[in-house]
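And now, chain A:
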Amino acid sequence: MSDTLQKEEQIKASINAAFRSAKVSIQRKGRIIVEFRGGILPAFASYLKEYLNFKHLSMISGVDWPEDNQFELVYHLWSYEQSIHVMVKVRLDREAAKTKTLTPLWEHAETYEREIHEMLGVEFEGHPNMRDFILEDWDDLPPMRRDFMTREYVDEVYEWRKGREDAQDVRQTIAEQYNTEVPNFNNEDK
Partner candidate 1 sequence: MDTSFNLWILLMPFVGALVGLTYMGIGRRIIARVQHRYGPPIFQNIVDVLKLYSKKTAITHGVMFHLAPTLAITGTISTLMFLPILTGPHGIYLFSFKGDLILLMYIMVFGCLAMALGAGQSGNPNSAIGVSRGLSQMVGYEAPFVIAMVTLMVQFNTTSVHDIIKAQDSFVHWNMFQSPFAFIAALFAFLGFMGNKPFDVVIAPAEIASGPPSEFGGKYLALMQTNRGMFAFVKLVLYVDLFMGGAANFVSLLAKTFFFYLIPLFVGIVNPRFRTEQAITFFWKWPTVIGLLGFLMVIL
Partner candidate 2 sequence: MSAILQEKETTLYLGPQHPGITGNMMIELKVTGDTIRKATTHVGYLHRGFEKLMEERLWMQCFPIVCRICVPEPDPNEENLARAIEELEGREVPERAKYIRVMMLELSRMATYLLWMGGQSGSAGLYTMPQWTVGDRDYIIDLFEELTGGRVYHMYIWPGGVRRDLPEGFEGRVRKVLDYLEQRLTDYDRLLFENAIFLRRAQGVGILDKDMAMEWGVVGPPLRGCGIAHDVRKDEPYEVYDQLDWEVITHEGSDVYSRAMVRRKEFEQSISIVRQVLDKMPSGPVHNPGPNPLKWRVPAGEAYVKTESARGEFGYYVVSDGSLKPRRVHVRGPAYVHGVSLLERMLVGANIADTSFIMNSLGTCPPEIER
């Protein structure tokens, strides 16, 4: 077991040596989780990118933890040479969610940050282009927050077709609308 996780242990040791505030744990072969509390994120990311060869930014996920009143941003990095995936977790305060952008390091981080900004409402300082990404004219809570209730929003904004909520046959409603008979879908009477 120990020799198969050799590369992971090495990376853990070098991260621990350089950044004290990072808590590194090895999840399994090829997966490292770094909990990064405090300090400057871009510096840490550029350390991973330049010194440890984590060249590939797979994605940035945002997870909402309302019970801790925090957002968690997870930066997924991949190293082609060592075949290791690192998840860098950063916790942000839910009320004033703000962090530094990583666009100087990875230009395509722009899209991920735009999406997180839109879906969770996290501010990215120094982001070059924070326009609407997916939603258009959205004025409610950012939809990926846990306290945004999609059922309630739907009830409020959209009209249900009769039949969805009272288990009525939808074909009946359509037939009534067109003044036709309900088509028979059984093949028994043939």
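On the choice of candidates, all candidates are chains of the complex that A comes from, given by their letters.
The rule we apply is simple: a contact is a pair of C-beta atoms (placed from the backbone, for glycine too) under 8 Å apart; a residue touches a chain by one contact, two chains touch by 3 or more; residues count from 1.
Every value quoted in this text rests on a predicted model; they were computed, and no experiment measured them.
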| item | value |
| --- | --- |
| Interface partner of chain A in the complex, by touch - 1 or 2 | 2 |
| Residues of chain A touching candidate 2 in the complex | 28, 30-31, 33, 55-59, 61-64, 74, 76, 80, 83, 85, 87, 106-108, 110-112, 132-136, 143-144, 146, 148, 150-151 |
